[in-house]
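Shown here: the complex without one of its protein chains, the others still in place.
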Amino acid sequence: MSDPNSAITPEVVAAHGLTPEEYTRCLDALGRTPNLTELGIFSVMWSEHCSYKSSRVWLKQLPTTGPRVICGPGENAGVVDIGEGLAAVFKMESHNHPSYIEPYQGAATGVGGILRDVFTMGARPVAIMDPLRFGSPDHPKMRHLVSGVVAGIGGYGNCIGVPTVGGECSFHASYDGNILVNAMTVGLARADKIFYSAAAGIGNSVVYVGSKTGRDGIHGATMASAEFDDASEEKRPTVQVGDPFTEKLLLEACLELMAGDTIVAIQDMGAAGLTSSSVEMASKGGVGLELDLDSVPCRETGMTAYEMMLSESQERMLMILKPGLEDVGRKVFEKWGLDFAIIGKVTDTGRLVLRHKGAVVGDLPVDALTDAAPMYERPWEATPKRAPLPAQDVPAPDSIIGALTTLISCPDLSSKAWIWQQYDHTVMADTVARPGGDSAIVRIHGSNRGLAITTDCTPRYVHADPEAGGAQAVAEAWRNLTAVGALPLAVTDCMNFGNPQKPSVMGQFVGSIQGMSAACRALDFPVVSGNVSLYNETNGQAIQPTPAIGAIGLIDDLGQTVRHGLAPGLSLVLVGDTLGHLGSTLYLREVLGREDGPPPPVDLAAERRNGDFVRAGIRAGTIKACHDVSDGGLLVAVADMAMATGTGAQLSVPSGQLPHAFLFGEDQARYVVALAPEAVPGFETEARAAGVPVLRLGQSSGDQLIVEGHGTISISELKTRNEAWLPAYMARP
Amino acid sequence: MNAAVIVFPGSNCDRDVATALEQAMGKKPIMAWHGNADLPQVDLVVLPGGFSYGDYLRCGAMAAQSPVMREVVARAKSGTPVLGICNGFQVLTETGLLPGALMRNASLKFVCRDVTLRVEAANTKFTSHYAPGSLPRMTVAHGDGNYFADAATLDELEQSGRVAFRYVDDAGQATPEANPNGSARSIAGILNAAGNVLGMMPHPERHADPLLGGTDGKALFSSLVQALS
Partner (left out) sequence: MKARVHVTLKNGVLDPQGKAIGNALAGLGFGGVGDVRQGKFIELDIAETDAAKAREQVEQMCKRLLANTVIENYSIELG
C-alpha cells in the first residue's frame, strides 16, 4: 500500500475512504493525478475527522463568542478569561473507535491527545474528565471494555500527574458495537501568553519535538470516519500506543520553552499526525511549508514518505520558532531527553512541499487541502415527535421504596467509585470537590478561587427528541455548575452520532445542534471548542445520539461553595416546578422496562431564573447543601444527598400529586436545597419576588430515608445497594 | 531549616510536597534536578511521588540509579533525614536504604482513596507531633504499594519499632478491608534502623489543607520542622 509508485486505481482511492466524487474534486484541485503520498494526505485532510465535512454547516449555528471568550473553536482548544490575568483552556474529544478495538491503549491515547491539545496552547492541564458510554452490561465484550478503558484512562492520567476528577458512565445496548470514550482536559494559562497554531515568518524553522515517528496508527483518522463491521477487529495494527512518561516530559519541556519568547506557533500532532499539523499551521498562517522528511526522527528503519506523513505516533509536536532561537529550543528539549529536529521552513508559496531522499515526493496547494475540502449539506429528516405520555397513564410501582432501590442500584445510577478510585483524583493537591458530586471543583493554584467542571448528556432524551435533548444536555451542565455555586462560563462539546449519510441520523445531529444552540444562547454559555465523532454505527445500528457537553464555571471564593451532602437538622426545599413528567425517564426504563414517551420539556427562561436564584442563595450562605434533580427524579436526588454523608431525611408528597410522578418525574430546572429551618420563610419570600417556585419537602435527620405514607429505608442499606452493582459486575467470572 | 525535593523525570507530586513543606517551614524547599550529583547541604531530603522514569522496568528502579541518588544514599548513611512518599518510598527500597519491596497492589488496580492510618512509631523526627496510636487520615494513590518483605525482616521491623504507620479501619483495627493494597502486616510506612529514613505510601502532603479534605498530614511536616530547626 505504501509503495510510492503504486498506481492510483479506483480501489486505492476507495481504500483511502474517498468517494469517486471526492477524488474528482481532488484531481480538479490539484490539476493532475496525485501520487500515493499525496492521495494519503488528501484522504486524511478530507476525512470527516479532520474536515468536519458533514457537520461544518451546522456547527456554525452554535454561539461561540462572549465577553469572556479569548479563543473559540478552530484552535487546539477553547480559551476563556477567568480574571486576575488568567485563562482557562479546555476541550473535549472522542476516542471511540480506537477504544473499541483496543480499550486500554485507545482510552489512554485519547487522554494523551486531549492533554496535548491543552498544553499546546500554553496551559498547564489541571483536570481531566471522562464521559463514558458502554453497551449492555450483558454484552459478552462489555466487561473487558469497561476494565480496559478505565485502566487506560487511569494509566495515562495517573502517570502524567493530572487529576481525573469526574465524568459519567452509563450503559445502553445501542452502544454494544460502539462504546463512547470522550475525554476533556482543563488547563490554566496566563491570559496574555496563549500560543496559537498559525505559522508565520517566511524562512522560520519548522521544528519537530517529542517522540520518534513509527508506523503506528496509520490511517486512524480515516478509521474514525467509517462505520464498523465485523471485520474491523482486524484493524488492530492501526491503534497507537501511548507513552505517558514521554508526554509528561513533553509537557514540562513545552511549558519551560513557552515561559520564554521563542515560539511563533505550535501545533499538536494528533489525528493524521504530521499531515494535519503541518497543513493546519500553514493554512491558518496563509503560508507554505517545505518539509525535509529525511530529518524526521524515525523509530523504525525504511519508513516511506507516505508512512511518515500519515503516522499517528503519539507525544509529538510541531513548532515554528523565532529565527536564531533554534538552539534555545534545542537545549530545553535535550534537557528533558526528547527529540528536537529542524525539519523544514516556512515559505511564501502557499504550498506544502515534501522532500525525501533528494526528490520532491509531494507538492500540494495548502488551500486545496483545507478550503477546497468537501462540505456536505447532507439530507436530513427531523426525528418524529413522540406522543405525549401523561403521568396518569404510567403505572405506579408496587412500592415507592422498591422503585427507589431499583433505580439507585441500576447500572446508570449505581456508584461509580469502582471507576474513579482507579483514577488519581487528588494529585496536584488542588482538588476541592472530588468525583461523585454535581461538579468537580479544582482550586486555581495558589489562590482561593476555583473552577467547577462537569460533563453531561442524557442520550435517551436526545434519542426521543434531539432538539429537547440537546437543550437539556446544555441546561443540565449549567445546572450542575450552578449547584456548587459556580458561575457557568463556557462549553465544549463532543458530538457522538451514527452515520451522517442516513437522513434520520443527520436529523438527530441537526436537532441536537438546534437545541444546544438555543440553550447556549439563553444561558450565555458559548461553545468554545469541540469535536465531532460520526459513524458510531455497527452493522447498520447507530448509537443513541450523544452530544456530550463539557462545561466549566468560575468560583470567586472557595468559601462560598456547597456540596450535595446533608447535615442533620436542615429543611429541604425543592426549587423549580414539578409537573411529574415521566416520558423517557429512568423510572420508565428501569422499573417498567419501557423507553417511550417524549423527554421532559426544557424551559430555558425557568432554568436561568431558578439557577440564578440558587447560585445567589449559595453565595449568600443561605443554602447549606444543594443537588440538581436529574436522572431518576426527586427521590433519587434526596437519596444521593443522604448517602453522601449518611444523614437521613424525611419528606412528604404534596396532596394532589401522583406520588410516583412527583418522586420519579424528571422535570427540568429543579434543585433540592437544604437550609437552616429559620431561613426558610425568608428564602420563600425572595423566591416569590424572583418568580421562582419553591416547595417545602421535609427535613434532614437521623439515619433513614422516610417518605411519609410510602415507606422507610436506612441510609446504610441504600448505600450498600448503590455501591454493590459495579464491583459485583466487574468481579463476575 | 532547609529542605530539598528531588525531581526525577516523571515525578509529579514534587510541587505538592514543596507546597506543604513551604507552609510548614516558612520558606521554599530547593528543587533538585535528578541529573545534578551536587546536592546542596540541606537538613532534609524529600523523594516525592510520581512515576519516575515512567515506572518502567519496576517502580523506582531507574530513579534509584540516577546521579543524585548516589549522593542521597551517602547523606542518608551519614544521618541526614530522608523522607520518601509513594514513588519516593519505592525508590528508597530500590536503593536498599529501606528493606523489602513494593509490589503490585493485590487488587491489580491503581487505588486512589482516603485511608486511616495508625501511628505505630511516634517517637521519631517524622512523627513526634502525632500521639502514639492516633488515627490520621491520608490519601493513597498508587498501583504498586503492596509492601513485601520476608518474615524475618518483618519481625525485625516490628521488634525494633520501625513500622511507622499501618492501614487500619475507623476503629483502629488492621483488617484486610482497611488494607488498600495487600501490604504485609498492613504496613504503610517504615523507618531504617538509624531512624533517619522514612518511606510511606500515603500522601501526607495531600492532607495538609482544610479545603482539600483534611489536615492530618500536617503533623508530619511540623514534626520535621521542630526536629530540624
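Think of it as A and B in the order they're written, each chain with its own count starting at 1.
In the analysis below, a contact is a pair of C-beta atoms (placed from the backbone, for glycine too) under 8 Å apart; a residue touches a chain by one contact, two chains touch by 3 or more.
Source: prediction; values computed, not measured.
A.B. asks: Among the chains you can see, which ones touch the chain that has been omitted?
C.D. replies: When the full complex is considered, the omitted chain touches B.
A.B. asks: Can you say which of B:Arg58, B:Lys77 or B:Arg113 touches the chain missing from this structure?
C.D. replies: Within the whole complex, the residue contacting the unshown chain is B:Arg58.
A.B. asks: Out of B:Ala106, B:Leu135 or B:Ala174, which is the one that touches the chain we can't see?
C.D. replies: The one listed residue touching the chain not shown is B:Ala106.
A.B. asks: Contacts of chain B with the missing chain: which residues?
C.D. replies: Here the touching residues of chain B are 57-58, 61-62, 65, 93-94, 99-101, 103-108, 146, 148-150, 182.
One rule holds in what follows: only the chains that are shown with their structure count from here on.
A.B. asks: Distance between chain A and chain B based on Cα centroids, please, to the nearest Å.
C.D. replies: Each chain reduced to its C-alpha mean, chain A and chain B end up 36 Å apart.
A.B. asks: Touching chain B in the complex: which residues of chain A?
C.D. replies: 151, 154-155, 158-161, 243-246, 248-249, 336-337, 420-432, 434, 443, 558
A.B. asks: Which part of chain B faces chain A closely enough to touch in the complex?
C.D. replies: So the residues of chain B in touch with chain A come to 9-10, 12-13, 15-16, 19-20, 49-51, 53-56, 109-113, 139, 141, 143, 203, 205-206, 208-209, 211-213.
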